[in-house]
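Below is a structure I'd like to ask you about.
Heads up, this is only part of the complex; the chains shown haven't been moved.
Labels run A and B following the written order; every chain starts at residue 1.
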Amino acid sequence: MLMRDEIKAAAEAVLFVRGEQVPIDELVEILDVPLLDLKGIMQELVMEYNEKKRGLQIVFEDYTYLMCSRAEYSDFLARMNKTVQRRLSPAAMETLALIAYQQPVTRTEIESIRGVKSDKVLNHLLDKGLICEAGHKAVLGKPLIYATTQEFLRIFGLAGLKDLPRLEEDKKNVRQINRRRDND
Amino acid sequence: MGYMVDLEAFHGPMDLLLYLIDENQVDIYDIPVALLSEQFMAYLERSGEYQLDMMGDFLVMASYLLHLKARMLLPAAPGLEEEAEEDPREELVQKLQQYRKYKEAAEQLVNLQMGKTKRVFFGNRDAFAGENEVLHAELRLLVKAYQAVLERFEEEEPQMHIPQEDVNVHEKMDEILQVLNEKEGSISFVELFARAVRRRELLGLFLALLELVRQQKVAARQEETFGDIRILLRVGNEDVDEG
């Protein structure tokens, strides 16, 4: 069994690493401390953070604990000009690549090549402004067609779509895909 | 010993060599080169399907071992007995130890990753990424993703499998001599083996090369350990000059 101070320290570490709201039940499980004991200990910890006017605080709400920065220091945080680099998920990258090379393309076409449902990943790419809806295909059902945007060209450093690197096997594959599409 | 060996289990020739040293319970400072090179070759011959591009690395090591074995058989030059004679195996021992050091380091890193040894954890940066985020966009990754999805798509198509016929070592010997004639008597090891399409063919080509070296029809020269090897056509007893 851990000492009171150790439990506090371990709870700090857990909340720090998670950086999101952690339900009290989960904390009970991770730290292996009975619920009632933990509640009391966490109350003390929250108060310690508040008394010392630290840069961080622990907020208890809806049976969850959240470690976050204190509102007083939000100005500094806004001043951080350092940008965070985000990577696209493999699924998003793959879908984006398909659209880039095969545009304009419908969702059904994308899904038939990827072999998986792609509505969520398409919405994600739309939100990021990397693709846009570019009208409707003139076939039964008039499905939406997707294309890449200026933003896409900008972040990948392309002057235009014709600057996309050509693949050796590209032509053959496109033919194959078209064939498959016709068969569907 | 008719079982197939999974060469894929070894991430390279050094790994296989270390395995053989452990298996034979021999001293790394006194490696029985003849025995190990024999076993090493046996592994290559008995191995199942293997990535072609890595097979070349195994063959480079095999040829190094054979070369070492030959040097060990040479009698010590007379008159040099007073000087401390260099053990031809010393370089290999050092390389093996260096390699083993990083192999062990890799295990330690895995322990750290899994939290089996004490480690720290960074904060969850994903929780706070706000307006300041930029997408890490690299054209190379986009192209790679496209190639991967197309490959996956192609795999679903039924494909023809061409049955493999066995490879004749004598044919391969003729082939090497012919290539050497076309290339004015000199070709790099890597270039020569890049011609082979299948694993069996690679091995046949390698055995053919060994036989040609034995018959002194070609010579193999290696500038540095594990570096590329130049295959040279021998005319009479003279090496063809490079360049």
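Side notes on the structure shown:
The definition used in the following text is that a contact is a pair of C-beta atoms (placed from the backbone, for glycine too) under 8 Å apart; a residue touches a chain by one contact, two chains touch by 3 or more.
Predicted, not measured: the structure shown is a model, and the values here were computed from it.
Counted over the whole structure file, the protein chains come in the copy numbers A x2, B x1.
Simple rule for what comes next: only the chains that are shown with their structure count from here on.
Between chain A and chain B the centroid-to-centroid distance comes to 41 Å (mean Cα coordinates, whole Å). Residues of chain B that touch chain A in their complex: 121-129, 132-139, 141-143, 145-150, 152-154, 156-157. On chain A, the positions that touch chain B within their shared complex are 13, 16-20, 80-88, 90, 93-94, 96-98, 100-101, 113-115, 128, 130, 155-158, 164-165, 167, 169, 173, 176-177.
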